[in-house]
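Here the complex is missing a single protein chain, while all its other protein chains stay put.
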Amino acid sequence: MSEVPYYVPPPSPWPPLTALGLALMLGGLAHVLHQGHWLPMAAGALILIYAIVRWFGAVIGETQAGVYNAQADRTFRIGMAWFIFSEVLFFAGFFGALFYLREFSVPWLGGYGAKGAAHLLWPDFVSQWPLLEMPRSADFRVPRAAMGPMGIPAINTAILLLSGLTVTLALWALKRDARRPLTAWLVATIALGATFIALQVHEYLYAYQELGLTLRSGVYGSTFFMLTGFHGLHVTLGVIMLLAILGRVLKGHFTPREHFGFEAVALYWHFVDVVWLGLYLFVYWI
Amino acid sequence: MSESDGPSPAAAPALADGLLHWNLPRGVTSTSQQVYAMHMMVTWVSALVAIVVFAAVLWTVVRYRRSRGAVPAGFSGHLGLEVIWTLVPALVLIGMAIPTTRVLLDINRSGSAAVTVRVTGSQWKWHYAYPDLGIGFYSNLKDDSREASRKGSNRSPQTVPHYLSDVDRPLVLPTGLDVRLQIASDDVIHSWWVPELGFKRDAIPGFINLMDFVIDSPGIYRGQCAELCGVGHAYMPIVVQAVAPDAFKTWALAEQQRQAALRSESAARPWTMAEALTQGQATYEAICAACHQKDGQGLPGAFPALKGSKVVAGPIAEHIRLVVHGSPKNPVMRAFGKEMDDRQLAGLITYERNAWGNNTGDLATPEQVEAAR
Partner (left out) sequence: MSEANGRTVMGPAPAGASHGRPRGLWGWLVTTNHKDIGTLYLVLSLVMLFAGGLLALLIRAELFQPGLQLMQPELYNSMVTMHGLTMIFLVIMPALVGLANWQIPLMIGAPDMALPRINNWSFWLLPFAALLLWGGLLLPRGGPDAGWTFYAPLSSTFGPPSMDFMIFAIHLMGVSSVMGAINIVATIVNLRAPGMRLIAMPLFVWTWLITAFLLLLAMPVLAGVATMVLTDRHFGTSFFNAAGGGDPVLFQHVFWFFGHPEVYIMILPAFGVVSEIIPAFSRKPLFGRESMILAVVAIAFLSAIVWAHHMFTVGMPVSGQLFFMYATVVIAIPTAIKVFNWIATMWQGSLSFETPMLWAIGFVCLFTVGGLSGVMLANVPADYQYQDTYFVVAHLHYVLVTGSLFAIVAAIYFWLPKWTGHRYDERLGKLHFWLSAVSVNLAFFPMHFAGLAGMPRRVPDYALQLADFNLVSSIGAFVFGLAQLVFLWVVVQTIRGGEPAGSRPWDGARGLEWTLPSPPPYHSFATPPSLEVVMAEGPTDHGTAAQT
């Protein structure tokens, strides 16, 4: 492996263009939040997508040209692993908030615990979880009921677990150089991911229209939608990545020995899977 | 009386402003005295450590200069030494942690709450309510400080007694009795801090923090909001007037009667322009002047002037709605309908529409306010 030296890429316009696109998109979003025009945001998003596609295109081209040695492969693995670590911490922040709200602030507001004196301000408030009556319900959309663990969430759990299995089977097929099963398992994974997203959308519509459970439903609604929403966003991103990988598989990319891109996506997919298990446990069930 | 290094503000309130304090006050509660002891302990230990470190550095830079022909030794470690300077700091820290733990548990112990006061921070003034006594009032920065603190003011802060540290109505507390503060907030986080009492506690909107203490000696104790709470953060001082229990009782009784009389008198009086203006001016100066200023000029860029304002000169219904429900655009202009009764609001709105040359001649009535709720 070490005949090929460590590859140092030449100057590239894609990273700064990615930075420009991201900044324009976020700045544009802030602009929209203050009744500004959506054009800068849309332009930013387009630039971002274009720059990322070109950037990844360049990397894929280099991979196919065989410029990456084993050391470079290790760099990618380290990079991906720690990127996922940072993603875990992003979710940890929201899980931490959920824990704090359930274990501390809501009971305190209801008169329990070290800061139960807060109840003097909200004499009618009853501490409960899921929180269906807020300390000042008039300011919020009061939901009729909470989300239960059965039904769609249970099905979605099964779907994601299954997709974790199929993506692993695809990887094993790739390692055996069995291209047809590889394609089949990958397509199955994508189909499962898409089904998950569709069911999640259905659940959101149900929550908004039938239950009256929205982002504006106090901390229960806030944590429910922020946690499942960011997870859903990651699933969507994962499906897009799987589609890109499928495209590369169909073009004949990846070999039983060199397939970092594939493994990275599989790893990401497992991460999304594990986060869901946490969600299912702490948001839906307990 | 406290025997602190600085002069006691109680003994010499006029002198206190002019002199340089270098240290925390020893204070007038057992909390403050224990806190002071902890502060002095950590200060002395820190000073000692600093002296050791500086002396060692000084010695090396003087003794081991290459210009004096110093030849480097080859050593790069010494287990024994490293164990020593791991263990010694650890022992010092444990030595400090023991009394600190004891003090911390003690000052957080609940008392009997002979007197309870609800302290509510509100941009940018404090409200004090005695739930058991039926007394409540706002405490605002004094006018002379407010005037001298304005940018480009003709009045120099040096001419103001207790500049930025004096209020129109102090919080009155008894000495020798267990006092419990319930600290809360109307809007953002504030922090109620009086150094002589030995603590600060944050005022968290929607929550209540308790603090129990006993004041040992009568006097005037000054402090201020310690948590950034917006534009007027520097302008919400706290003044505690500690008096003997008998004097406190007398004060409370008088205050109860005064507030009751105000309520019944004003309720009985017919709603006339003169009545509305008198009441309105009092309300305005207690609550609204913190932002819109006493002269109605506001603060450019932050708080709109009411003098010549479009809202004030416009339809009265819009004006009433804005005050009762707050501004949809700017959360700082909150909904005052929750805090005041119809007569107070009607008086306030009447005052705003007729003061400072806003001669609309309108008289807002309590019925109009009620209808707008």
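Letters are used for the chains, namely A and B, taken in the order the chains are written, and counting of residues starts over at 1 for each.
FYI, a contact is a pair of C-beta atoms (placed from the backbone, for glycine too) under 8 Å apart; a residue touches a chain by one contact, two chains touch by 3 or more.
All figures in this text were calculated on a predicted structure; none of them were measured in a lab.
*Asks:* If the full complex is used, which shown chains touch the chain that is missing here?
*Replies:* Touched by the chain not displayed, across the whole complex: A, B.
*Asks:* Taking the entire complex into account, which one of B:49, B:253, B:317 or B:371 touches the absent chain?
*Replies:* Only one listed residue reaches the unshown chain, and that is B:49.
*Asks:* Pick out which of A:67, A:178, A:197 or A:243 touches the chain that's been left out of the picture.
*Replies:* Checking each option in A:67, A:178, A:197 or A:243, the one touching the absent chain turns out to be A:67.
*Asks:* One chain is left out of this view; which of B:129, B:177 or B:234 touches it in the full complex?
*Replies:* B:234
*Asks:* Given that one chain is not shown, which residue among B:28, B:188 or B:322 touches it?
*Replies:* Only one of B:28, B:188 or B:322 touches the chain omitted from view, namely B:188.
*Asks:* If you put the missing chain back, which residues of subunit B would it touch?
*Replies:* Residues touching the hidden chain, for subunit B, are 16-24, 31, 34-35, 38-39, 41-43, 45-46, 49-50, 53-54, 56-57, 60-61, 64-67, 70-79, 81-82, 85-86, 89-90, 93, 96-97, 100-101, 103-105, 107-108, 148-153, 156-158, 162-165, 183, 187-189, 191, 193, 195, 198-202, 204-207, 209-210, 222-235, 299-302, 331-332.
*Asks:* Counting contacts across the full complex, list the positions on subunit A that touch the omitted chain.
*Replies:* Output for subunit A: 1-16, 18-20, 22-23, 26-27, 29-30, 33-34, 55, 62, 65, 67, 69-71, 74-75, 78-79, 82-83, 85-87, 89-90, 92-94, 96-97, 100-101, 104-106, 108-109, 113-115, 118, 121-122, 131, 134-136, 139-141, 214-216, 218-223, 225-226.
In this section, only the chains that are shown with their structure count from here on.
*Asks:* Averaged over CA atoms, how far is the centre of subunit A from the centre of subunit B? Could you give it in whole Å?
*Replies:* 45
*Asks:* Note which residues of subunit B are touching subunit A in the complex, please.
*Replies:* 182, 184, 206-210
*Asks:* Spell out the residues on subunit A that touch subunit B in their complex, using ranges where they run on.
*Replies:* 108-109, 115, 117-118, 120-122, 135
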